[in-house]
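One structure follows; several queries about it will come next.
A single protein chain has been removed from this complex, and every other one stays in its place.
The block that comes next holds chain A.
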């Protein structure tokens, strides 16, 4: 995203050739300068309507005491100043403590999930770089989890994770005998593992797709030259593939991070309205705080805090990566 912005900047500065002086010419200039903005206006308004207005309303809501008594007429809800935020970040009290716990679970989950997605996706893409019989078929097969509708895919996992008749317990317990007794995957502590499994299964094909596209841009000559110089496969990957993939990886990791951190569908379909504590992701937690307990003010405050955190991470990421790029060039 930054690259396009930087690329466009010089174009804007360019002044129209033959800038005019007289009054007649000036109106002409206003026309010429004004027209692009006029044509941009619908897009701008749509952007406002679709993006900014709901966000602003959400932020306004976070300063109100918007409970079931007021949802019918938002205007009547009393202003609560920073009360919703105070409740959310008071980590000694139950609500704040639960939010912090949920936040930490989400961070751990996101780091693991993004790491595993990236590792699996990159490994698969590197292995699939050479042509061999059935490569197209395998590529298509790998993309299936990404192409499936989320609900259908995750509900299948729910069936597989079931305690009594699930496939996972059948294989792990009945056939391999790895566990003493069938485990619970959808309740209790194992739910974290279940959630991570589904998330990685669902997310790695995207990493695979992007890295595969990135690999196409690395000139073959580099590998040939390296091979002539006696570099092994591992060295080729370390010295050529990974450095060349750097720009791709930077965007990929950021996007995966944001998606995973905000993922609502996977935990909601897996666990329903009330997630087990070990897998209490923040998006579901906020949903529960607002919809299940009907306190939309606190829910909004938590959402705003989440937004701030993600802005911070994204901003930090952009600063770091752009600095790295500048020093490299």
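Please note the rule applied: contacts are C-beta pairs under 8 Å (C-beta built on N, C-alpha and C of every residue); 3 or more make two chains touch, one makes a residue touch a chain; residues count from 1.
Please note the rule applied: contacts and distances are computed from a predicted model.
In the listed set "Multiple sugar transport system substrate-binding protein", "Glycerol acyltransferase", "PASTA domain-containing protein" or "Sulfurtransferase TusD", the entry agreeing with the UniProt name of the missing subunit chain is "Multiple sugar transport system substrate-binding protein". Only one residue from A:139, A:163 or A:317 touches the chain missing from this view: A:163. From the options A:217, A:235 or A:293, the residue with contact to the unseen chain in the full assembly is A:293. In the complete complex, the residue from A:205, A:276 or A:299 that touches the missing chain is A:276.
Residue-wise, the contact with the chain that is not shown comes from A:71, picked out of A:30, A:56 or A:71. Seen across the whole complex, the unshown chain contacts chain A at 35, 38-39, 41-42, 45-46, 49, 53, 67-69, 71-74, 93-95, 98, 162-164, 182, 184, 186-188, 272-274, 276-277, 288, 291-295.
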